[in-house]
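With one protein chain withheld, the remaining protein chains of the complex are depicted in position.
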Amino acid sequence: LEGHLLDSGLLERALELTVQSGGSFQVLHFKLGKQRQSTSSAAIKVSAPSGEVLDKIVGQMIELGAVVDPREENDAELKPVTQPGVAPDDFLATTIYPTEIRVAGDWLPVRDQRMDGVVIVDEKREVARCTLLRELQTGDRVVTGSQGVRSVRKPQLRTVRGRSPAEHEFAFMGAGVSSERRVELLVNQISWELHQVRGRGGKIVVVPGPVVIHTGGGEHLAWLVREGYVQALLGGNAIGAHDLEQALMGTSLGVDLKLGTSVEGGHRHHLKAINTIRGCGSIAKAVEQGILTSGILFECVRKGVPFVLAGSIRDDGPLPETQMDLIKAQQEYAWLLKGADLILMLSSMLHSIGVGNMTPAGVRLICVDINPAVVTKLSDRGSIESVGVVTDVGLFLNLLTQRLGKLDQKDSA
Amino acid sequence: LEGHLLDSGLLERALELTVQSGGSFQVLHFKLGKQRQSTSSAAIKVSAPSGEVLDKIVGQMIELGAVVDPREENDAELKPVTQPGVAPDDFLATTIYPTEIRVAGDWLPVRDQRMDGVVIVDEKREVARCTLLRELQTGDRVVTGSQGVRSVRKPQLRTVRGRSPAEHEFAFMGAGVSSERRVELLVNQISWELHQVRGRGGKIVVVPGPVVIHTGGGEHLAWLVREGYVQALLGGNAIGAHDLEQALMGTSLGVDLKLGTSVEGGHRHHLKAINTIRGCGSIAKAVEQGILTSGILFECVRKGVPFVLAGSIRDDGPLPETQMDLIKAQQEYAWLLKGADLILMLSSMLHSIGVGNMTPAGVRLICVDINPAVVTKLSDRGSIESVGVVTDVGLFLNLLTQRLGKLDQKDSA
Amino acid sequence: LEGHLLDSGLLERALELTVQSGGSFQVLHFKLGKQRQSTSSAAIKVSAPSGEVLDKIVGQMIELGAVVDPREENDAELKPVTQPGVAPDDFLATTIYPTEIRVAGDWLPVRDQRMDGVVIVDEKREVARCTLLRELQTGDRVVTGSQGVRSVRKPQLRTVRGRSPAEHEFAFMGAGVSSERRVELLVNQISWELHQVRGRGGKIVVVPGPVVIHTGGGEHLAWLVREGYVQALLGGNAIGAHDLEQALMGTSLGVDLKLGTSVEGGHRHHLKAINTIRGCGSIAKAVEQGILTSGILFECVRKGVPFVLAGSIRDDGPLPETQMDLIKAQQEYAWLLKGADLILMLSSMLHSIGVGNMTPAGVRLICVDINPAVVTKLSDRGSIESVGVVTDVGLFLNLLTQRLGKLDQKDSA
Partner (left out) sequence: LEGHLLDSGLLERALELTVQSGGSFQVLHFKLGKQRQSTSSAAIKVSAPSGEVLDKIVGQMIELGAVVDPREENDAELKPVTQPGVAPDDFLATTIYPTEIRVAGDWLPVRDQRMDGVVIVDEKREVARCTLLRELQTGDRVVTGSQGVRSVRKPQLRTVRGRSPAEHEFAFMGAGVSSERRVELLVNQISWELHQVRGRGGKIVVVPGPVVIHTGGGEHLAWLVREGYVQALLGGNAIGAHDLEQALMGTSLGVDLKLGTSVEGGHRHHLKAINTIRGCGSIAKAVEQGILTSGILFECVRKGVPFVLAGSIRDDGPLPETQMDLIKAQQEYAWLLKGADLILMLSSMLHSIGVGNMTPAGVRLICVDINPAVVTKLSDRGSIESVGVVTDVGLFLNLLTQRLGKLDQKDSA
């Protein structure tokens, strides 16, 4: 075992599961890292009453990131798919952590790493790849059991411009979820990161919910798109409908966003907006025709920022762009998430959970919601690169764009 | 205007919108109902500076339920659809309230009433029907403007066995959303209603989220299905996956439901359960094959209770029964909701919002969630038949089945 | 009955209670106000089977604000206190609404109006005054029953500079409690009001909780004090301790407010701050001695803004200024609340409830908290002058001072 053993509680869990499973252990060697950033290592000898128990323990240890002594290591066991869309019984379910599979004595890194997938190895035994249950074809060779599998649970945060962030920043951003924190500081840090990622041509994906519009964050998110801080946008029909409602009729769910009052008859506005866009043929065509002239999706169309609106059971309309086939919507989401450096989840639990499942460790996740339970659910991935912010998303975006505007001014100065 | 004018604030809103729109009014006549249950009526003369303004005011009044003096009333204006899936600009957006359309001098009741739809009238001008934007065909005649339209906003609660519920029950169930209420009393009342509806062969639809399983409510909901208290079940892939996980592996999200502890490797359990069912071909086949022998969906299959699992962007698998085409999922939901007497929404915001949009006024809605904001959102339909309960859904179902069990015992005694 | 009968549901409740109590009614006359701002009036004849029932109904009607026909009106019944601190059994419990008592044929306005008090009339029968149960002296004459009592439930918002606020502002500020509103607009409105109240020499009372410090709002609230936007501050030992901790050690609950990280040993900081101030003798002396040089209480001392810190069961220390005798603390709160025009409640439920009980209708209340349930509890007084804001209090204060700063710049330009 190598890594942040104490920091992350890995060692403790490894030993615990050994005992729970009926095995016993001996710590042969334990080397503590001298500083928080450095890694520790431990060599542990595991004994078990039967090969089966040993196998089970070792499998779970591998899942925790243990490297089984190569002298005793075997290739991963591959079993063929006999029914399309169904894996062999003891298939390996993937995590968000980088994984390697031992095939013909070599360790193949798994491509397209994501959660809750399965790993298949190609016929030439050269490529291991994550896929989904439903995409399995008869004959695909699926990794089963836990032999010949290893994964690494190191902190994966990509350093910015080659510099590692200062230690205290980790501690700060990683502090627990609470509404009693100073959000101004988090906004400073996040704006600095967004600015850095944009500066080096990185990829920022935003996952906004309709509350962004209701709380007045629409214009601020539109600014982020316009200023190049958004490289892809993943949402649902609702954020689309209310962004368009605001752009076409000045309201959100019928509430006038300038006055804050309900407009009589306003509850129909989002339907009218959807109908207008349906009449144009698409959001892009509404921009072309000069009908749509502001808002988040307008800026996306103008800047060429790709977006996916995934359908749901609650959708009105839907908008022409809304993908109501959820198999396709998941594929399109996954496609746009490839290569993401930073994901900004803004008050959208459903879509953010979907995005979280598709995203490997090592991508910076920033989750903003006013409900602490939602933030806890989304940001609790056991990884250092997740940050939860319990706050008002409208004020958050207001402050974020103010800070980014100042950073931009400094740049041009 | 006739109805619970004061109770529901209708009169006040009607007069307010008149003034806001630039008109003025005179109350010709006002008759207050003598008791809460009886209705009041008011005759109001509206004047406006222009025909346009008058039209706007009258349109909004009709939406509030006003009956425009028939001597001056015209037929509804019908405009043809010129582009499939797109309504004429000034289409009438529907509400949950029963609506009638004046066609050729006759008032046609609107069928399939639901929220956020449009009304089309058939060629023979005999049937008016709610439909969705996306289902409009070229040539369909859509109701536009507000002339020749009337809707009724009376309390729509169907009385049970011909008896109207006692007054205090209304008051009680209709009290505001708060976590500081005595839920035992609500459970008593709800169990009594469920028992009555089942007794007279009524239709109860349940909309459960996966939290039902996590909080230990699974066995209680299974009991409800088994005892005939559920006539249809509407959920998502997650409630299915965790119900099956519990039935096949004894865990929910990897937590042992007998011990309350996390099972090592348990986070893969729902995937294994999904894979097992995929291998069987369907949930029904898993029951046939003797593989699935308990749980909510097992009871549904055995009792022949229909269910729909709607897909979403966050779904793993999915289960063979999960409908990933959301257009179809919405149709199947709407189909199973037809004729519902009572809908029990159990900690599932997404699916409950979908169900709420499809459900006309007059159906009893009971929304249970531990988050007051969710309950407020779901139960705030401005109608007397919605009840919000802020509580722990697992304990709620525990107590509910206890009470129903006692009512059943009395029946058989 | 006169007032906003429909708007506020008063008429409906009046009729309902009549029927519930066993009486019946006839509406003799009903005159609707033409606009929202104007009042309606209704004359209602109430019959009851017995004088006792009639008395009960009339009593409740009076509580709702009804004016009983003076031809039949009697003086209020006064009963003497026979045991210190104990009222006669059927004492009149007061509300926040302006009340008048008929004594010797004259209507005396009740002074020191507050909730949950009792009314006593002086010996000369010239002054009616609200007091508390515990302050009753033997011989005090207490108003009992409901005869000779009337109260007015009109919107009480004092107009600013003689101008009534525009209609839409009422509607806007009065909208329901939700985290899905545009707080920027509310901040604009509130900053405008604060600026007006300061401009005309009005009185603003702030009721802050320690979360203000934790979320970084301390420097912003200090700014408000410094710039003359606070005329009194009511809090507890905790806001004091953490304000002083921040001022003396740069942390809040041990979290460095510049870096956002926990300081090792920082959980003792608030105790050390308290000890330091105890050593100085008082907060004011710490300022004098040059030991305390920044923060909210520092600004209060420098500006001469009075403050009360009320003790509680959870207090450490306490600070020398903290009033641990809660009878005295309530008296000091009530004293500082006299004449308040606007009260800003900032994430402090306990102290805000206390303040709410002491505050008569007609004072603008603005309640800010991130928990919607708290905001609902505090702002739900049935009166138009209460505004609830569900948001992050740190960002709220940040934005508020930004806006006020701009208004101040305009003034000086």
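Letters A, B and C name the chains as they come in the text, with residue numbers starting at 1 for each one.
Basically, a residue touches a chain if its C-beta (ideal position, glycine included) is under 8 Å from a C-beta of that chain, and two chains touch if they have at least 3 such contacts.
In this text, all values refer to a predicted model and were calculated from it rather than measured experimentally.
Asks: Would you mind listing the shown chains in contact with the chain that isn't displayed?
Replies: Computed over the complete complex, the missing chain touches A, B, C.
Asks: Looking at C:Asn188, C:Ser282 or C:Asn357, which residue reaches the missing chain?
Replies: For the chain that is not drawn, the touching residue is C:Asn357.
Asks: Check the options B:Val177, B:Val287 or B:Leu399 and report the residue that touches the missing chain.
Replies: Final answer for the missing-chain contact: B:Leu399.
Asks: Out of A:Gln60, A:Ser179, A:Asn275 or A:Asn398, which residue would touch the omitted chain in the full complex?
Replies: From the options A:Gln60, A:Ser179, A:Asn275 or A:Asn398, the contact with the absent chain belongs to A:Ser179.
Asks: Out of C:Pro98, C:Gly202, C:Gly295 or C:Gly317, which is the one that touches the chain we can't see?
Replies: Reading the full complex, the residue touching the unseen chain is C:Gly317.
Asks: Tell me where the left-out chain touches chain A, residue by residue.
Replies: Within chain A, the residues that touch the unshown chain are 6-7, 9, 11-12, 15-16, 19, 24-25, 27, 30, 32, 34-36, 178-179, 372-373.
Asks: Spell out the interface residues on chain B facing the chain that's missing from view.
Replies: Spelled out for chain B, the touching residues are 168, 171-172, 175, 179-186, 189, 211, 214-216, 255, 257-262, 370-371, 390-392, 394-396, 398-399.
Asks: In the whole complex, what residues of chain C lie against the chain that is missing from view?
Replies: Listed in rising order, the touching residues are 17, 20-21, 59-60, 63, 83, 85-87, 89, 91, 93, 116, 133-134, 236, 264-265, 267-268, 271-272, 274-276, 278-279, 310-318, 324-327, 329-330, 333, 350-351, 353-354, 357, 371, 373.
Just so we're on the same page, only the chains that are shown with their structure count from here on.
Asks: Could you tell me the distance, in whole angstrom, between the mean C-alpha positions of chain A and chain C?
Replies: Distance between chain centres: 45 Å.
Asks: Cα centroid separation between chain A and chain B, in whole Å?
Replies: Centre-to-centre distance between chain A and chain B: 33 Å.
Asks: Could you list which residues of chain C touch at least two other chains?
Replies: 179
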